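Here the complex is missing one protein chain, while the rest keep their positions.
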Amino acid sequence: MRPNIFVKDRVAIVGAGITKFMRRSLETPRELAWEAASQALESAGLTLKDIDCVVTGSAPDTFDGVHFKGEYIADGSGGISKPITRVYVGGGTGVFIPDAGFWHVASGLCKKVLVLGEEKMSPAHPHPQYVFKYIWDPILERPLEPNLIWIFAMEMRRYMAKCGAQKEDIALVSVKNKRNALDHPSALIPANITVEDVLNSELLVWPVNLLDISPVTDGAVALVMTSEDVARRLTDTPVWVDGIGFTLENQHWYNRELSFPRYLNYAARMAYKMAGIERPWKEIDVAEPYDPFDYKELHHIEGLMLARPCEAWKLVKEGYFNRDGELPTSPSGGLLGVGNPIAAAGVMKVAELYWQLRYEAGKRQVKKAVHKAVANAWGDLMQAGTVIVLSN
Amino acid sequence: MSRVAIVGAGYYGFKPQTIDLSFQDLMFESSSRAYASIDPRKDIDAFVDCQEDMWEGIAIADEFAPEPIGGALRPTFTVAGDGLQGIAHAYMMIKSGYFDVVAVESHGKPSEIKTLQDIYRFALDPQYIRPLEPGNPLFYAGLDAVAYMKRNNVKREHLAMVAVKNKNNGLRNERASFSTKITLDEVLDSRFSIYPMSKYEIAPFSDASITFVLSSEENVRKFTDTPVWIDGIGFSTETGTGATQWHEFGRMKSMREASKMAYRVAGLDGNVDKYVDFAEVEDRFSFMEPLTVEEVMLAKEGEAHKMLEKGDFCFNGYKPINPSGGSLSMGVQLEATGLARLLEAYLQLINKAGMHQLKGVSKALVATWRGVPTYSSVVALLSA
Partner (left out) sequence: MEEVPGIGLKSSEMYSLIGLLEDRPKARYDFSAGPTVSKFLLGLKEGKILGKKCPRCGRIFVPPRSYCEWCHVATSEWVEVPQTGIIHTAVVSYISAKRQRLEKPEVVGIVRLDVPGYRDKEYEFAGLFHRICIDPKLVVTGEAIGMRVKVRWKPKEERKASILDIECFEPVR
């Protein structure tokens, strides 16, 4: 541990931009990327000329129907004679892109980095979900023709069995997030629904109903990250990246206890250690845990150590995670309310915390004062945990 | 600030097909060889894997990255790009001070792809290029070759000389499955494959997995007595594949920008020529070798083909280029190609290049391009 805290430049987020999250967008993938990138640059007070490096993320190429998808959206993402790479950890990409942006700045190689997540799922037809047929092990899993929802349902069932949670308890997360999303301008399916609505929605794979899941979405989100000296010149309220963490579990998800995401726990510990946070359940003021399914938010809250294992579902009932609660989670409305463009969703969560920490979240601003925040994303076959810890 | 060094490297394959092993077996073999003196479970802080979904045949190929390279339940991620881009990430991670030892793996198993050309076709712009049904998707290389030849008055003979040099250089290299004792006349007499290049001037495909271990300066001695320092690294993309009309045909601007960044990072100014003893550069199409040499400023503009003709780039020449035989004799391993160039340069610098060892070399340049239809390049500067 270095005692001289001024040795290393800190890394800050100084701008964010987001498109609408749509079921199917008119814009092409490059246009979506451009919309988000130019918004982010504008909010930071910069132009593309100022940017040194770009990091992009986009999940399966099969959605857009283009191989080398990163190269395809490069120009829309600002990669015009610039150092640009694409990182990829499945659904975890969203929070991982700013993690990678972090070392672009912290290494000293780049002072101003544009970080962008883009996803256009709608071109895949008849249904984008079919693309998920190809994420499985070709020899041991694909012959069984699994649907992606199966793996989530299995994990949800295990969580319910181990922790005693019922569907009604878990559905509260969907209710909370969709209601939160009513205040998000990008939201795809914000709504005032009840637990009954969730339980009565189409039954897909018991215990998963349609309203337990986040929708297929097109969208893009971008951030601008800079070194400390640049940040202080651009804004009075930079948001600091205090910690990054990422872990990838083994690919044999059916050789592991599914009720607790230890890979996320490892990633969270890595980020908290870097950030100097020892008691996240006390020190974190607001969180954006990844919520592609409602039970996943609870799963991740526990992985992030914001609640003890098997306790999160009880706290939801008490309103603990509401916007006016002790530890607001997904004040944006999360993936359940705003939408799930696979790689961009995580960046949306980081952007939300950026706005929250600057008190610029408007109607979504949480009641309590906020200083430290954490966001996570999940990906692959119950493998990727990516975490970022921010502060103001 | 601490320097970054390569402290270990391993590989497996470099054959036209490896049907007896799964791609994960290949990854395990190459990483085991790279980790000869390292315990990946304890000593390595992060793992970077470089692969593209549609080469692997698995959407989210990242899922299969951690296990075979020792990254399970460790900080592991995938860069959807060339292995050298992964090296760039590892370099930045170590320079940031938060990671001390990082492993980078990349592999290509093109023998498993039954419809390789169709996958290349799938990388073309869906709205403006694919409907033209251009036949061979690698036609872009022909366009660049013709423009390069016109700009610098380069003749077909010069391109053929690259093939002759590299295919013959490969005869000394056990990793060069496609080397052959070819003569200039034989190349010139063969039919065009993609005008203006014959089949000898277009690299075939081979399977391989390559793993590198990078370390910060303080930890180098724990692992090896022969570190190879990465003095500079640069990467750049000129334009996206959806906007190839913005590319300056006949040039490889991304290569020039990448090399400028690498020289800046290395703190070099001016004369690159005196810094570099030899280079392992892009040659999956014959014209790319002289073009790359010019774009990385090892030769003045319009001079590379003359130096080639004089014999400067030969194995015993003034500035050996691709003494390993390049991709033309080793094959292209998809995203691992950049690491193949890096591997050959690394082995030269630690005196383990066997029959194709150059004498008394201590500084190298490595340059790679991601291939058609991209315009992305990476350049690295090494010293021993």
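Chains here go by letter, A and B, matching the order in which they are written, and residues are numbered from 1 within each.
We take it that contacts are C-beta pairs under 8 Å (C-beta built on N, C-alpha and C of every residue); 3 or more make two chains touch, one makes a residue touch a chain.
Being a predicted model, the structure only gives us computed values, none of them experimental.
The hidden chain makes contact, of the residues A:G219, A:G243, A:P280 or A:G303, with A:G219.
Of the candidate positions A:T93, A:S186 or A:T247, contact with the hidden chain is made by A:S186. Residue in contact with the omitted chain (choice from B:I113, B:V146, B:L171 or B:L188): B:I113.
Contact with the chain that does not appear here is found for just one residue of B:S32, B:N136, B:S193 or B:T226, B:S32.
Mapped onto chain B, the footprint of the missing chain covers residues 18-25, 28, 31-32, 35, 39-41, 54, 57, 66-68, 70, 72, 109, 112-115, 118-119, 121-122, 126-127, 130-131.
Counting the whole complex, the residues of chain A in touch with the unshown chain are 16-27, 32, 35, 39, 43, 62, 65, 67, 122, 126-127, 129-130, 133, 138-141, 143-147, 149-150, 153-158, 160-161, 185-186, 203-208, 219, 250, 252-258, 260, 262, 355, 362.
Note that in this section only the chains that are shown with their structure count from here on.
Centres computed as Cα averages put chain A at a distance of 33 Å from chain B.
Those residues of chain B whose C-beta lies close enough to touch chain A in the complex are 1, 47, 52-54, 57-60, 62-67, 71-81, 85, 88-89, 91-99, 119-120, 122-123, 125-127, 234-243, 246, 253-254, 257-258, 261, 265, 370, 373-374, 376.
Those residues of chain A lying in contact with chain B across their complex are 8, 28, 30, 59-62, 65-77, 79-90, 96, 100, 102-104, 106-109, 131-132, 134-135, 137-138, 245-252, 262-263, 266-267, 270, 274, 379-381, 383-384.
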